[in-house]
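Structure record follows, encoded as structure tokens.
The complex is shown incomplete by one protein chain, all other protein chains being positioned as in the whole.
The block that comes next holds chain A.
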Amino acid sequence: MNVGLFIPCYVDQFYPQVARATLQLLESLGCTVAYPLDQTCCGQPMANAGYAHLTDGCNQNFIRNFSGFDYIVAPSGSCTLHIKHHLHGKGDTDERAAQQIQSRIYELTEFLTDVLRVESLPTRLPQRTVVGLHQSCHGQRGLNLAPMSELMREQGISKPAYLLRLVEGLELVDLDRRDECCGFGGTFCVTEEAISVKMGKDRLADHQRHGVEVITGVDVSCLMHLQGILRRQKSSVQVKHIAELLVKSEK
């Protein structure tokens, strides 16, 4: 299975350990993974700020890098959703390539549950750890990664939670507001700084009330925002991307 690894720009630059964990996790599950070297960004920062008309270059670059894979996998619900909804080609050939990418791109946890159908993981935490899951909105409501508290129909399972429960020594807690937004929201985190920070603090308080030692999630962007606040609070709560918890430690 020939998998193209899409590492969002800010993960590449600031969270290389998340990308490495993603790569190792996929390889340990038997995938042949290639990382196209000229990839940059999905274009979402511009598009969500209202400048989708400036994303042609990013689209072209994405199509050049990711055409021809059986699957494309990214450790990010948000970027995956952006590509699924907003990738466009220039001209017919390009547009067809874009559509193929859209039907083949997966967020990491949905790739593990829906394509690889992972039923067990050889992963064990060195000690019993209380973990809180931040359900990032774009993954949850956009990609259906988890049931949404607003909908009353049958919705299946939380894919990230299912995977986390396969890790030995990991205790997943239930939060009071299980799917409230953390307030990152792309450029929202700076243009609406006051509310963004307040939302982040409130989200963290929910985790902290439940004695969480590690906060995890499928989107590094939300986690980066929460981590920034935690560090300012000088809190001992750790933040880790789900790939870092699911991958078997090299040690």
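The working rule: a contact is a pair of C-beta atoms (placed from the backbone, for glycine too) under 8 Å apart; a residue touches a chain by one contact, two chains touch by 3 or more; residues count from 1.
Keep in mind that, in the parts below, contacts and distances are computed from a predicted model.
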item: Options "Sorbitol/mannitol transport system permease protein", "Spermidine/putrescine-binding periplasmic protein", "Transketolase" or "4Fe-4S ferredoxin": UniProt name of the undisplayed chain; value: "4Fe-4S ferredoxin"
item: Contacting the left-out chain in the complete assembly, out of A:D94, A:E171 or A:E192; value: A:E192
item: Residue of A:H134, A:K159 or A:H225 in touch with the missing chain, whole complex considered; value: A:H225
item: Of A:L29, A:A52 or A:V130, the residue in touch with the unshown chain; value: A:A52
item: Residue among A:L25, A:C41 or A:L170 touching the omitted chain; value: A:C41
item: Contact footprint on chain A, counting only the chain that is left out; value: 7, 9, 11-17, 19-20, 23, 35, 37-41, 43, 45-58, 60-61, 137-138, 141-142, 148-153, 177, 179-181, 183-200, 202, 224-225, 227-229, 231-232
